[in-house]
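Heads up, one of the protein chains got dropped from this complex, but the rest are sitting where they should.
Right after this comes chain A.
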Amino acid sequence: MSASTATAPAARNSSSYGGLAVINVERIKLFTTRSPWWCMVVAAVLTIGLSALATGFLNSEEEKQATIFITQGGAQFSQMVMMVMAALAVTTEYRFGTIRTSFQAVPQRAQMLLGKTVVVGLLAALVGLIAAFGAWFIGTLFAGSADLAIDTEAEWRLLAGRAIIFFLSAVIAVAVGILIRQSAGAIAILILWPLLVENLFNLIPKVGDDMARWSPFQNGGSFLNQGNDGGFAGPVGDASNYAMGPWWALLYFAAWAAGLMAIALFSASKRDA
């Protein structure tokens, strides 16, 4: 990682310092304010609630055609909420100046920020898992006549994979938070980028389609969606929408997350707090 030069002391001290300490610190920080709780509840409820709406009002013809994919419509919004939470975990520290207290307590900045990333990322993953399977379960209740059994690799990927995508999205959000250091700016980027910017690429002639296919969140979605059945909502997308296979797409998305995090850690270690 390019941050290695800046974090050389961290590596030297890590044995006495311990990675668990920074994780414990970030756990305390996150759960001693209320907004993360709200974000997590809202994120889980969004996906599950939208699944209830999507499957609860179907006529019998549509109900038979309902698929697992149909139950997952709210997940993207949940992902946004978790990304906002992840970014806020960093930017509020800058806003209230506690980042300086944090760096004072743990001068090995990259270590401290990685601890935060792990805590926030794992929470996002947990919420993603609860949201995905919760929404699927609600679907099985409301659309009883549909075949919602999880029996293909693609369906498992769609549900369980949500945890991985939430984790990586949270990593990207923390990285953007570290780089921007300001709540409004970071949130604006994190919401506009996947929702708007990546979709607007298609409007650019010639190169636009390729840019869209190779943009990070598109590949995160491609990992989840490829091979899934859209049911009455129509096809989930054909091969021309995807730049690569699902697992390569995941790797590509992960590379973006790792790259951004490396830049963020390097920058945070170098600049004045």
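Please note the rule applied: contacts are C-beta pairs under 8 Å (C-beta built on N, C-alpha and C of every residue); 3 or more make two chains touch, one makes a residue touch a chain; residues count from 1.
Just so it is clear, contacts and distances are computed from a predicted model.
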Checklist outcome for this item: In UniProt, out of "LLM class flavin-dependent oxidoreductase", "ATP-binding cassette domain-containing protein", "Phenylacetate-CoA oxygenase subunit PaaI" or "ABC transporter permease subunit", the chain dropped from the view is recorded as "ATP-binding cassette domain-containing protein"
Checklist entry - Which of these, A:G56, A:G97 or A:P235, touches the one chain of the complex that we don't see? => result A:G97
Checklist entry - When the complex is taken as a whole, what residues of chain A touch the one chain not shown? => result 9, 13, 16-18, 21-22, 24-25, 28-29, 32-35, 92-93, 96-98, 100-108, 112, 270, 272-273
